[in-house]
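Only one protein chain is missing; all other protein chains are in place.
And now, chain A:
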Amino acid sequence: MPAGTLYRGREGMWSWVAHRVTGVLIFFFLFVHVLDTALVRVSPEAYDDTVAIYKTPLVNLMEYGLVAAILFHALNGLRVIAVDFWSKGAKYQKQMLWTVMGIWIVLMAGAFYPVLQHTLRTLFGS
């Protein structure tokens, strides 16, 4: 890592860091995901046994984390696009970041039960 990469250190930099980290994370997930999906060409059992891993509590929690990463990357990506193409984009970049975070929190709250219901139901009964 080059020394002294702390650029200004305000919201704009941290949203850029988060955008980069989530982007790389999603890419690595996608690589593994295409490999696990490819098991449908091996046998139904091979596929189902592997998908069972997705249903364990720890991995289920990681899926919630994946949703968090993708929702942030998607919403902030739209903000970056607005900054580049909308004439007032740069002026309102900070307001747009707080809007992104607001929508993110609402969607994450809404996704909590649906995404984790498998774990919640197996851990705490029906």
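Here is the rule we use: contacts are C-beta pairs under 8 Å (C-beta built on N, C-alpha and C of every residue); 3 or more make two chains touch, one makes a residue touch a chain; residues count from 1.
Keep in mind that, in the parts below, contacts and distances are computed from a predicted model.
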Choices "Phenylpropionate dioxygenase, large terminal subunit", "Succinate dehydrogenase hydrophobic membrane anchor subunit", "ABC transporter permease subunit" or "Multiple sugar transport system ATP-binding protein" - which one is the UniProt name of the chain not shown: "Succinate dehydrogenase hydrophobic membrane anchor subunit"
Residues belonging to chain A that touch the chain removed from view: 1-2, 20, 23-24, 26-27, 30-31, 34-35, 37-38, 40-41, 43-44, 47-48, 51, 54-55, 60, 63, 67, 70-71, 74, 77-78, 80-81, 84-85, 111, 114-118, 121
